[in-house]
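The complex appears here without one of its protein chains, the remainder shown in place.
This part shows chain A:
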Amino acid sequence: MNIYGIRAIYHFEMARTFRTLWESIAAPILTTSLYFIVFGKAIGSRMGNIDDISYGAFIIPGLVMLNLLNESISNASFGIYMPKWAGTIYELLSAPVSWVEILIGYVGAAATKSVMLGLLILGTARIFVPYQIAHPLWMIAFLLLTAVTFSLFGFIIGLWADNFQKLQVVPMLIVTPLTFLGGAFYSITMLPPLWQKITLFNPMVYLISGFRWCFYGVADVHIGMSIGMTFGFLIICLTFVGWVFKTGYKIRN
């Protein structure tokens, strides 16, 4: 195992994060604060409780998840796309590092950053809304699992993309809409019966429901199903990345 190689990639990526601290951390926190002010305070104060949880508190897991997914994807996709775009990927390809070590470096750094951001958003939420965490260890585990899985997904997007626009397509056109429709701002039990069934095809439902269970002990779908779905997606991503490195698809001619 090339430990120095993993460390080099990880530190390089984290240094990039701290170099762009304002864009990386401050902007998502500001945006989320606006969500809490608008939905949690202004609109939420006029809405009733959901599952005995105030609306402001109810949307916290969904908002954290929304940021976590987008940040994980964009951090990891940008991380691997930049060397491709700048041409510096030659060094990575000619280095004595395996694809597992490359993944640990890039995905580890992307996941670290998004977990940091998730925790900061939780801290920010505390300023606006009182909330509880019923299962803190599960919450941390779920946060880590989701961050790693979607950082891996972002890494795949970064490998696939051949321009900056493509980097934005999946987060903007797929992840964000699915998260909004996956129960970030409502319980799926509030939907008509047919839509409740249809919405179960949305993978974000399982992530948001599972994360909300960690906070309040209530969920739209069983927690085991949420964890199973997340692991399933993780395995699919790992398999795909393994195939990419084995065949050299889009990276090694």
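Keep in mind that, in the parts below, contacts are C-beta pairs under 8 Å (C-beta built on N, C-alpha and C of every residue); 3 or more make two chains touch, one makes a residue touch a chain; residues count from 1.
Note that contacts and distances are computed from a predicted model.
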| item | value |
| --- | --- |
| Identity of the absent chain, which is to be given by its UniProt protein name, from "GMC family oxidoreductase", "Polyamine-transporting ATPase", "RNA polymerase subunit sigma-24" or "Cation acetate symporter" | "Polyamine-transporting ATPase" |
| Selected residue (touches chain absent from view) among A:N2, A:Q168 or A:N202 | A:N2 |
| Which residue of A:T88, A:Q132, A:N163 or A:T239 touches the chain not shown here | A:T88 |
| Contacts of chain A with the absent chain, listed as residue ranges | 2, 4-5, 7-9, 11-12, 15-16, 19, 86-88, 90-98, 248, 252-253 |
